[in-house]
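The block that comes next holds subunit A.
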Amino acid sequence: MTHTFFSLELAYWQQTLIKLLAGVAFILALTGAVVYLYLFKFVSFMQSRLGPMEAGPYGSLQLLAEVGKWLQKEDIHTENSDRLIFGLAPAVVMGSTFLMFVVIPAGPNAVIADLPSGIYYVLAMSSISVIGILMAGWASANKYALLGGLRAAGQLIAYELPLVLAGLGVVIQAGSLNLQSIVASQSSGEIFGIPAIGNPFIITQIVGFVVFMIAVQAELTQTPFDMPIAESELVAGYQVEYTGIRFLVYFIAEFATAVGFAAVASTLFLGGWALPESWGISDDAMHVIGPIVIAIKAVLLVGVVFWVRFSFPRFREDQLQRLAWKFLIPITLINLVVTAVLKVVL
Partner candidate 1 sequence: MAPKPKMPGVLKGLGVTFRTAMDTMFPDGPLHPPSPSKGAATVQYPREKETPSPRARGVISLEEDNCTACMLCARECPDWCIYIEAHKTLAPPRRAGGKPRQVNALDRFDIDYSLCMYCGICVEVCPFEALFWSPEYEYSEVRIQDLLHDKERLGQWMETVPDFEAYESGSESKVKKVPR
Partner candidate 2 sequence: MTDETTTDAPAPEETVERDERREALLARFTDALGDGVVESEIQPGLDLWIRVSTDAWLTAAEVARHRLGARYFGFLSVLDWLPSPFGRSMDSEVDRRLATAAGEPPATPNATIEHGVAGGETRLQAFARVARVGEPGDYWGVTLKADIPDDTASIESWVSVYAGADWHEREAWEMFGVTFVGHPGLRHMYLPGEFEGHPMRKDFPLLARQVKPWPGIVDVEPMPVDDEPAADGAGDEAAGASEAEATS
């Protein structure tokens, strides 16, 4: 179906190309903003210091400076490392990050591919990064990296389950896997007849939301779950041997995944790009406001992730496994049962 886009006749592949480029630009811009806002500024204020102030006004070009620094760094392969896998690992991790954004909607039709099984696809894509991390840990022929990689494997797989189960609660309540319909059902619903703020699933699925955020914290290997990159033990975990552009890819992947998960969380629990219908904002206005709304919600959620990251020590790996299997999964299962029963009853 040809689609008129500013009255331009565009073939299907041209549309997807534009959407892809717009998507990548949107992700990188959002990631850059998040890194500057939180990793450089908000964290420094939490530690009563100013953060980078030299590059650009108030250190705004610091990320540019760091990217430039990493690009011109030498790309070192350790002596007996497995060159091919060592080189490919960052690509796999980066791939899983960008594949996640394919299905996240940022406007009525601003989604790269509106798959019917939207949320199932997103959670599947996010678990590919485990393979990348394992490849990095094994291939860099370094004891610390091996330990880091194995810890990451154990942790990420353990926290896939709560992530999926928490998302499932939303699916039951929205009645569909497709992200657009989840967004629609949140903006059109109302709570006890008051349509003022629509029906964001964060209210009814509060347990799911908290477990989802904890699982996201673990998926991003952030403190208190940053055993794979435990600075005080494994120095830099599986990233120990990476320098130059490969380390840059890891850096971008890490923060892009943070933005990705935050966008998914805001779509599932905070109503995604839509504002409640009762506010009566016309549909074509949403084409423009949509991306801004989801950007704000994602940035806020990433803020929570960083706030938690810089306030807690880290769990030992057997403790975080116990937390996942014995605590988070039972809670999400109970949540599912309750949601299902309520869904049927109401």
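Candidate entries met the following condition: all candidates are chains of the complex that A comes from, given by their letters.
Heads up, the rule we're going with is that a residue touches a chain if its C-beta (ideal position, glycine included) is under 8 Å from a C-beta of that chain, and two chains touch if they have at least 3 such contacts; residues count from 1.
Model, not experiment: these values are computed from the prediction.
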Complex partner of subunit A (touching, any copy) among 1 or 2: 1
Subunit A residues touching candidate 1 - in the complex, by the definition given at the top: 42, 44-50, 53, 307-308, 310-312, 319, 322-323, 326-327
